[in-house]
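For this view, one protein chain was removed and the others were kept in their places.
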Amino acid sequence: MATPTLIGADRPLDFEALPDKRPRHWPFSPWHLFLIPLSAAMLLPLVWSVITSLETSADAQRFPPVLLPSSLHFENYVHAWNSLPFGHFFLNSFLYAAATVAGNLLFCSLAAYAFARLRFFGSNLVFVLLLVTLMVPFQVVIIPTFLIVRKLGLIDSVGGLIVPNLCGVFGIFLLRQFFLSLPVQLEEAARIDGASRLAILFKIVLPLSAPVLATLAIIQFMWSWNDFLWPLIIITTPQHAPLQLGLSMFQGSHVTQWNLLMAGTVMSQIPMLAVFLFAQRWFIQSIAYTGIKQ
Amino acid sequence: MADVSFQDVTKQFAEGTLAVKGLSLAIPDGEFMILVGPSGCGKTTALRLVAGLETATSGTITIAGRAVTHLSPRDRDIAMVFQNYALYPHMSVQRNLAFGLRQRHVPRDEVERRVAAMSAMLGLDELLRRRPAQLSGGQRQRVAMGRALVREPKAFLLDEPLSNLDAKLRVQMRAELKRIHQRLNITTIYVTHDQVEAMTLGDRLAVISGGELQQVGTPQDVYEHPANVFVAHFIGSPPMNLLRATASAGRAQAGDLSVELAHVPDGPCVLGIRPESLSLMAPDDPRPSLDFDIEVVEPLGGELLAHGFVNGRLASPDASEETPLFTGDSESRAEVTVKLDGRLRLKAGERVRLAVHAGEVYAFDAASGAALIG
Partner (left out) sequence: MTLSLAPDSRLRRALGSEHLAGWAFALPAVALIVIFGIVPIVWSAVMSFQANDLVSAPHWVGVANYRALLHDPAFAASVRHTLLYTVIFVPLSVAGAMLVAWALNRKLHGVRFYRLAVFVPVVTSTVATGIIFLWLLDPVFGLVNFFLSKLGIPAQGFLSNPNQALYCIVAMTIWGWLGFDVIIYLAALQGVPHELIEAAEIDGAGKWSSFRSVVLPFLRPATLFLVVWSTISALQLFDEIYVTTRGGPLGSTTVVVFYLYQQAFQFFNGGYAAAIAYVLFLAILVITIIQLKVGGRRIYSNT
């Protein structure tokens, strides 16, 4: 995937507003006949990978498959963890995601505010230029970016992952649209109160932009955490690999050991899953927060 | 505290609108000055020019004798109350009040002292922990004023601050504003389109129309001696009745009304008569008079308003080059409003004879709209 996007993010989904608060006490709805098999099909791959991850290597290589293992082999996770530097993978992914989230929040906020509120020389032209890059797929820039990162001496390092992704045009665009929707009088009041442009951004605009900042942070985090192609191209040393690349390396070295492979896979997905469950609530709270109207 | 002045200030927006045209106005230290005019006449723009939120296209603005035309708002040391208050929604009342002081690096204990004093003066003590969303309209209004005044600015700017309040609260806040001004004696510029506010609040008022200053003076002065037909019509409620007239040999004739106006040159002119300058004619009344067909009667208690028709033609108050005074409808019946004693029992459809109070007939030049003064 090229650019992280979520056009729906201009109106984040409000789960509380969806009609499920007070279920009607129907004994049965035909929709269950559709939704139960669907849910089963959606969950089956994950459930099956968890089951396999707890089986012995012999049980995993059996047909018909062992659907319920007689004993649970949690040591598979320990083996998986030790067979490749999974600690590094997690750390690298965390650094990659955290640094790009921080970079995007900071640089996109500054630029978005400038494009939303400051009339400066060349701003329209530059903004159009940025929008054009939004339409170009990642594949077009991948080779030159590789050469640039190599020139910077950042090949095969986490820095090489982070630096090209510190600031995305999508973030600038998303934040600018939001900033434009804030009442300009608040900023004028702050200017009269003696606040500098920087103070206005940090003390007035950003505190009022929590929902959209959360949206940007979540999307960027998810994108960096699951990024594969860019790490695949610039990282060769396992110690410098982020999680998804590490998982792929792990796959290459354990082709037929499905129980270990599944243990590694499950392990790698847990943090993002946790963040997702947490982020669902965040969105809702953010909406409640912007509900404040003057 | 300081005086504020406009010297030949013009503001033209990028897309061409001329919002303020050659405005010159001096506001001495401590004065309560009202900028009044119809919506879109450039009042807000004039105020924002003082605040530094807009930059003048030409001319000079001074505050305390210093030219500030190109300074940013924070270097001007003024305070402003916005029409919709613009309170910071994510801050408590306490932090809203303290924000400006903090930005100016006032020491912490000094901030607390001043916020406490301001909150006591405006009765905000109970509200300090609340957020703006938890306040009523009147309370927000108070906080907005407190936030502006707590900085002890050189000048205090208000843009239609009462327009979002209900009628009762508006009267109350009007009195409060007056009280605050008497107490702090801060140079105040107050923008409104409401001529009642303009008359009751200001030391002086500046009437603006189409970006141009029409007249400056005390409310009484402007009411009694309007400089032109626009001001005459705009100030006073209900507005002055304007009739087309022809003058010759010291008399002006409008319909069946004929008044002696020695100073009016021969030719067409406009006669202005305020609704309160007319009363029922007594049988042997020597004053000039005219017939009035009552159409609607609005009793107001002590007074009543009667709307109806007289013989003659209306004149328009919009004296601009494109719309001379004598355009518009050319009916031979002119609709006028009269303010009479509330104890009179008048009925719609009745015809009465009205007398014009001596010396209360205004005359204006038919071409320029300027007052013809005797």
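Order of writing sets the chain letters: A and B. Residues in each chain are counted from 1.
Criterion: a contact is a pair of C-beta atoms (placed from the backbone, for glycine too) under 8 Å apart; a residue touches a chain by one contact, two chains touch by 3 or more.
Quick caveat: nothing in here was measured; it's all calculated off a predicted structure.
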Which of A:Q185, A:Q220 or A:T265 contacts the chain that the document leaves out: A:T265
Among A:C108, A:I192, A:L208 or A:I235, the residue in touch with the chain that has been omitted: A:C108
Residue of A:S29, A:N82, A:S181 or A:T237 in touch with the missing chain, whole complex considered: A:S29
For subunit A, the residues touching the chain missing from this view: 1-2, 5, 7-8, 11-14, 17-24, 26, 29, 31-32, 34-36, 38-39, 42-46, 48-49, 52, 60-65, 106-108, 110-111, 113-115, 118-121, 123, 126, 129-130, 133, 135-148, 163-167, 169, 172, 197, 201, 222, 225-226, 228-229, 232-233, 243-245, 247-248, 251, 258, 261-262, 265, 268-269, 272-273, 275-276
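By definition in this document, only the chains that are shown with their structure count from here on.
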Complex contacts: residues of subunit A adjacent to subunit B: 183, 185-186, 188-196, 199, 203-204, 207-208, 292-294
Residues of subunit B defined as touching subunit A within the complex: 51-53, 72-74, 78-80, 82, 84-90, 99-100, 103-104, 131-133, 140, 147, 151
